[in-house]
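Below is the structure I would like to discuss, written out as structure tokens.
Missing here: one protein chain of the complex. Every other protein chain is in place.
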Amino acid sequence: MEDRKVNGSFGYRARKDWIRNRSLYILVIPVVVFYFMFHYKPMYGAIIAFKDYTPALGVSESPWVGFANFTRFFKSVYFGRLIKNTILLSVYNLIFGFPAPIILALLLNEVRNKRFKSITQTITYLPHFISLIVVTGMLTNFSMTTGLFNDIIAFFGGERSPLLQDPKLYRTIYVASSIWQEVGWGSIIYLSALAGVDSQLYEAAQIDGAGKWKQLIHVTMPAIAPTIIIMLIMKMGSLMNMGYEKTILLYNPSTYETADIISSHIYRIGLLDQDWSYSTAIGLFNSVINFGLLLITNKISKRYSETSLW
Amino acid sequence: MRKRTLSLFLTAAMTATALAGCGGGNTGTPEATTQAQTTAAGGSGEAQASNGSGGGEAPGEFSYPMAPGDKLTYWCELTTTVSANYASLGDTPFGKGWQAETGTEIEFLHPPAGQLKEQFSLILADGNLPDLMEYNWMTDYPGGPEKAIKDGVILPLNDVFEQYCPNLTAYLAANPDIDKMIKTDEGHYYVFPFIRGEKKLCNTIGLMLRDDWLQELNLEVPTTIDEWHTVLTAFKEKKGAAAPYCFEYTNGQYLTNDPFAFAYETSRSFYLGSDGKVHFGAAEENYKDFLTTMAQWYAEGLIDPDLATLGSDQVSAKITNGTAGASMGQAGSRMGTWTTAARSSNPTFKLVAAPPPTVEKGADAEFGQIENQYSGRASVAITTSCKDIERAARLMDYAYGEEGHLYFNFGTEGESYEMKDGYPTYTDQIMKNPDGLPVSQAMSAYIRGNYNGPFVQDIRYLEQYYTLDEQKETNGIWGDSNGAAHVMPPVTPTSEESKEFSTIMNEINTYRDEMTLKFIFGTESLDNFDTYVKNMENMGLARALEIQNAALDRYNAR
Partner (left out) sequence: MKVKRSRGERIFEVFNYIMLTVIMLVCLYPVWYVCVASFSDSNLLTQHMGVLLKPLGFSLDAYKKVFQNPMIMRGYMNTMFILVVGVILDLIMTSLGAYFLSRKRVMFKKPIMMFIIFTMFFSGGMIPFYLNLKDLHLTGTLWGLIIPFMISTYNMIILRTSFESIPESLIEAAQIDGAGHMTILAQVVLPLSKAILAVMVLYYGVSIWNSWFWASAIIRNREMYPLQIILREILMQNDTSSMTAGTSAMDTEAIGMTIKYATIMVATVPILCVYPFLQKYFTKGTMVGAVKE
């Protein structure tokens, strides 16, 4: 069956498509309904960002306030700092967190000993299974002057200090622990991409006299590039999606300067004070920025690498 | 993964923030116990219709139990000493007995521990409320109780009290100062309150330090800032304590009641000045003096270097293993717990309460920790969703009668307590539980007197609860100040002002918390204190004070 170009009007094509793919469309109905009910309906509910939502009145009856909730956020003394902190934390997370699983996958890929490889894999996945409260609890303990990290610093002749009270170190601790937790799990996807690389390509490269490094540049990387790019686009699109979960468990007033981000602000001031409209407004603002970032990255990627999300 | 898909909003937080609403409720007992109600102490107090007395418009002679009717839903936090053994308050002997005594079927709903505020927020957001909600309606409902009434969330209870609540009405008539506290400026009652019976018991937090170390070093219990400096230095140098003074900095309750700030006659938050006006301590010159001392102590290593991240786990560990020699906390959950834990390996371990410190030797402490008898917490409102208001009101009113008072504080006679010479004495079921439950858990199964709830707390619970001599002393030592004159009365802003007030204070508090630590750590020089004050003024501090002062005026005019 040649995939030839179908001619004719939209209606004609739609009818033909329906005849051919009817059962396929029926199959996808539950999925579309699901997305409608659980993703698009709440988006409609987000109009409370433009209202002064009062439960007794309900979503539709609550009075409109226009952009008041947004301007309140823009005018907040913390606005600039929140944006800066959110972006910096995300960017660091991206710069250091994104390549880490790729490097781990590449290292693992070079291991010949199957047993060692599988043990390493299993163990590096472990942290992913540990819940965040436990992880942050351990971090707090380890960062204290008497904690493990300081034991290590002292061992190398450094001076003990309360690490989590230093705004300058906060991002390092945050990002490093995120890498620790997700590096193994994140490498799964690259490992499988690597496993899919045709081994003949390596053999050919070896015959051509290419060393390990050259093989990496000319065979491995091109093979897994599409996976990397897709992952990167998805990451970019969620750049501003720094969850508050970890932040509120890890920060304290002495590190607000670098630690406080949009989502923790939403949580602290919006949700706990039952200011539903305000918190929804900040969230919406965040979503819009995210989406913008996604569009830009996708466009760039499309132009330079032909890989894109759609 | 799922998380990513749903994006940050859905992800969610674990919040060690632990907003678990209820702060300290150590104790307390109704003055009324001694007054109006002690009549019952004489014994029995069982199933007599003692309550009928306070004549409402109840049809005929009302008596418990009520005739069967609709089930009521009751939302409240489940305290840890209950959740350790029971899935719901309804499963406890207390919950079962309460339903039987009042003839009301109750379905108890509980938020997960530490999720009180979040779940409250969500319950309110959907507008489908339980009949009865136990919460701090005074301070934790944004906008205060009057706004909650105006938002159509809870009912004003004036008529309800009059019609169905003879016990509470009688109690309030006998205690006009409390009556004043539990009303809004507009004169609305809004909750069935949790009341600490005696002023003496409103004092729960204070300083404590190692008595055995003091003896060994031949030092007295410190009473001034300078003496504290000497003692802490001695702890550090002679006893090798790496963190001589160490307390749970992450617990806001302790910060607000910092005895060293009190020594400088200030506090980090609002207080009532000697001029009768509301002040914001953290923006005043005294606060700078306090910070100067703290910064000096911190630099000298007298305060735990990890201060900002200290949770109760770490503090407990440091106190019990001798890394720290002084701390702050409650007599029960801190002093008692630590002493018991430490004595298993160090039999000489002893903590002693220190009085509120002062700057001048021999001066009377002007400030000190004390709570209002009505603090707002654990008080029950009837929501607008409630269908059978009479039933709900009668259920709640039970606790304020003689019988209910004994039931809430001591449980069931013959089971959890015995009357001995008119004194309700806990049985071995409580004090030496056959299943090996700790006293607090055994108590929580039968009573609410040892934590909080909608009733008047009885001092006689506490008299039996503290077992160590040093614990029993704490009330006298910690309470020795003029603190009551400076604690903010339960004022409520008007519903119009409340949003403005909370917006301003959210920003100011965040800023204050951040800067306080920076000043103490020395990362910000105290020379910048004026800039810090100026910044707070720019955030609208003057306006916030204006709102508070107006609320105070209205309160005084009640």
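Per-chain residue numbering starts at 1, and chain names A and B are given in the order in which the chains are listed.
In the analysis below, contacts are C-beta pairs under 8 Å (C-beta built on N, C-alpha and C of every residue); 3 or more make two chains touch, one makes a residue touch a chain.
Note that the structure is a prediction, hence the values are computed from the model and not measured.
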Neighbouring shown chains of the undisplayed chain, as defined at the top: A, B
Which of B:N175, B:S416, B:Q429 or B:N450 contacts the chain that the document leaves out: B:N450
Options A:V91, A:L126 or A:A204, residue touching the unrepresented chain: A:L126
Residues from chain A at the interface with the omitted partner, ascending: 1, 3, 13-14, 17, 20-21, 23-25, 27-28, 30-32, 34-35, 37-46, 48-49, 53, 59, 104, 107-108, 110-111, 116, 118-131, 133-135, 137-138, 146-148, 151, 180, 183-184, 188-189, 191-196, 203, 206, 211-212, 226-227, 230, 234, 237-238, 271, 276, 279-280, 283-284, 287-288, 290-291, 294, 307-310
Where the missing chain touches chain B, by residue: 1-7, 9-14, 16, 18, 20-27, 75, 78-81, 83-88, 109-115, 118-119, 122-123, 125-126, 128, 204-205, 248, 251, 253, 311-313, 316-317, 320-321, 323, 330-333, 336-337, 340-341, 344-345, 438-441, 444, 450-452, 465, 467
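Operating definition for what follows: only the chains that are shown with their structure count from here on.
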Inter-chain centre distance, chain A versus chain B - centres from mean C-alpha coordinates, in Å: 41
In the complex, chain B residues that touch chain A: 3-4, 7-9, 11-17, 19, 117-118, 120-121, 124-127, 141-142, 151-153, 242, 250, 305-309, 311, 314, 323, 384, 502-503, 506-507, 510-511, 513-514, 516-518, 521, 523, 539
Of all residues in chain A, those that touch chain B in their complex: 53-56, 58, 72, 76-78, 131-133, 136, 140-141, 143-146, 160-162, 164-165, 234, 238, 241-245, 248-249, 252-257, 260, 263, 267-269, 271-276, 283, 286-287, 290
